[in-house]
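Once you've had a glance at the structure underneath, I'll fire off some questions.
Only one protein chain is missing; all other protein chains are in place.
A, B and C are the chain letters, set down in written order, and residue numbers restart from 1 in every chain.
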Amino acid sequence: MPITEVPAHLRAAVDAAKEKVAALHAELPRWELVVWTAGNVSERVSNPDGDDLLVIKPSGVAYDDITPGSMVVCDLEGNLVEGDRSPSSDTAAHAYVYTHMPEVGGVVHTHSTYATAWAARAEEIPCVLTMMADEFGGPVPVGPFAIIGDDSIGRGIVETLSGHRSPAVLMRNHGPFTIGKDARAAVKAAVMVEEVARTVHVSRQLGEPLPIAQEHVDSLYARYQNVYGQH
Amino acid sequence: MPITEVPAHLRAAVDAAKEKVAALHAELPRWELVVWTAGNVSERVSNPDGDDLLVIKPSGVAYDDITPGSMVVCDLEGNLVEGDRSPSSDTAAHAYVYTHMPEVGGVVHTHSTYATAWAARAEEIPCVLTMMADEFGGPVPVGPFAIIGDDSIGRGIVETLSGHRSPAVLMRNHGPFTIGKDARAAVKAAVMVEEVARTVHVSRQLGEPLPIAQEHVDSLYARYQNVYGQH
Amino acid sequence: MPITEVPAHLRAAVDAAKEKVAALHAELPRWELVVWTAGNVSERVSNPDGDDLLVIKPSGVAYDDITPGSMVVCDLEGNLVEGDRSPSSDTAAHAYVYTHMPEVGGVVHTHSTYATAWAARAEEIPCVLTMMADEFGGPVPVGPFAIIGDDSIGRGIVETLSGHRSPAVLMRNHGPFTIGKDARAAVKAAVMVEEVARTVHVSRQLGEPLPIAQEHVDSLYARYQNVYGQH
Partner (left out) sequence: MPITEVPAHLRAAVDAAKEKVAALHAELPRWELVVWTAGNVSERVSNPDGDDLLVIKPSGVAYDDITPGSMVVCDLEGNLVEGDRSPSSDTAAHAYVYTHMPEVGGVVHTHSTYATAWAARAEEIPCVLTMMADEFGGPVPVGPFAIIGDDSIGRGIVETLSGHRSPAVLMRNHGPFTIGKDARAAVKAAVMVEEVARTVHVSRQLGEPLPIAQEHVDSLYARYQNVYGQH
């Protein structure tokens, strides 16, 4: 039976997520990951008594007009539960990820320039920076070409990232999707994937960056995840 | 007989257009499409009782000094109807587009870096990104070389864009012009053409981006135009 | 006999120039032409009764700390006439230009990235954009390698720009200097030289930009100078 309104016991959690997700959207233009109304951040609202919900930006809203009250709430099929506007057209992809990756609490999608440039060539970003080893634990992988509007984007993300160290996937010809334990971690991954995409791109323009030995990648990743966790 | 002042029945519409056009000019430096006083946005004011007018930025005004009151009104021959300063030197090109493309309600011109770089090579931008399929429905076309100061820019825009899916044309050795149902849609197209020009440029620097099959371009474009219309 | 203080009859003109030059310095970081304390703008103060003066930024002052009162006044030998700090180390070059090019009222120097990149290769920027034909009337020329601290920079600027249409010179291995009828025109030229340096650079990264026929360059330049003058 579809949820048609936010259950009373989730009201506080939904409102907190709206505040958080609205504020995190400001990080996208700040770090130059998006133009105009592109890009979106969502966060899962866990429901101990039933199906989880998600909070996401509505479609086509300008970054200056984003407020907690303008965020929309959907179920994990992508149906609108609460809100005055249509949810982002990427909501189905976010919802698919939450359904199939229970450890994921936040999802971000952008068309950030350098990450999308690698995606257009369907080329993974090689791990040649210590900050990549820290954050991604190896290369950033490429996902399949997927048509917008059905499950294929969500499936592509889940198939690529399940069991992978990287919290970011470059969807072919499309752009990056990132995941995290919460929306803030997914935004951080969106910022970092553009950073490493840009830096490795620039490095390769004038030669070949030196690889980092796998044992060093592994030890950097292990240290970073232990010291910092997922933040 | 030339219009020498704003007709009383268009006063409210003209004033509303001045507000809107002045505010939209702020989007040009915001998304780094212009430097100094370059670039201009116009909007058509439809006249049910006679010839349409257009509202545009005056020539040489700094972005910080743009106010609704500083906007100028011209007829569709580019003659000044109202305003304290000379209209932008690109007004003739805007006016030509409004005269010959009645469905167009807004026009924008910039020298944004990456779009202008493709224009200097007279090379169309290939459709290798899903966001290009969404917004442009295929490649972004190149218009002819045209001298400034007569009809040739306007003619080049109209000949290239008439019957074309793309709301943007790269005028050879010059820069992009974009159109839309209103000024906001044309500004969005100006932002998006620079975004795709930059992303495809960056992607091609290190290899060849993968093409998107024509059937997928068509279905992405159809979906986006149906779901979103022209906004 | 060296001038040791601002003559009374120039007080108002000097103070006006300090206001203007201080305000124009804000355009340098705004358009990303400088980092830290690099870059400087000066303006000539004409003296009907004797030697002209110039107003310039002091050495090593942060952009946030620039005020009209912090500007310094020098004679055209570069000697300090008024001010609490040492004049910019580029003052000798500015002064040399004012002495040898009486039509010049403003000078600007930056290390803006793309113009400096062309300068490091000692390669002129070819005229492949209509905005270059408008503003520069042809290619942007390269000046000689010159050691800092004597007349050689000033001589290189004057020898390169005298009788040249371009208000900008790329000093080899150093960066651009620009001139104008006043400081604002020279700042505009500094903004525009970086804009065309960047756009032509980007265009050439993926192929060869198409040339503009000399007759078109000439007619674009003539029209622009007539319509706009030097502003």
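Here is the rule we use: a residue touches a chain if its C-beta (ideal position, glycine included) is under 8 Å from a C-beta of that chain, and two chains touch if they have at least 3 such contacts.
Keep in mind that what you see is a predicted model, and the values were worked out from it rather than measured.
J.: The chain left out touches which of the shown chains?
T.: If we consider the entire complex, the absent chain touches A, C.
J.: Which one touches the absent chain: C:Arg30, C:Arg204 or C:Arg223?
T.: For the chain that is not drawn, the touching residue is C:Arg204.
J.: Sort through C:Ala16, C:Val35, C:Met101 or C:Val227 and give me the one touching the missing partner chain.
T.: The missing chain is touched by C:Val35.
J.: In the whole complex, not just what's shown, which of A:Ile3, A:Leu76 or A:Val128 touches the removed chain?
T.: Only one of A:Ile3, A:Leu76 or A:Val128 touches the chain omitted from view, namely A:Val128.
J.: For subunit C, enumerate the residues touching the unshown chain of the complex.
T.: Here the touching residues of subunit C are 35-36, 38, 59-60, 89, 111, 113-114, 116-118, 120-123, 145, 147-149, 172-175, 201, 204-205.
J.: Given the full complex, what residues of subunit A touch the hidden partner chain?
T.: 31, 128-131, 134, 188, 191-192, 195, 198-200, 202-203, 205-210, 212, 216, 219-220, 223, 227-228, 231
Everything below uses one rule, namely that only the chains that are shown with their structure count from here on.
J.: List every chain that touches both subunit B and subunit C.
T.: The common neighbours do not exist; no chain touches both.
J.: If you average the CA coordinates per chain, which chain's centre is most distant from that of subunit C?
T.: A
J.: With chain centres defined as C-alpha means, what is the inter-centre distance between subunit A and subunit B in Å?
T.: Using C-alpha averages as centres, the distance is 32 Å.
J.: Counting in whole Å, what is the centre-to-centre distance of subunit A and subunit C, each centre being its mean C-alpha position?
T.: 46
J.: If a residue has to touch 2 or more other chains to count, which residues of subunit A qualify?
T.: In subunit A, no residue touches at least two other chains, as defined above.
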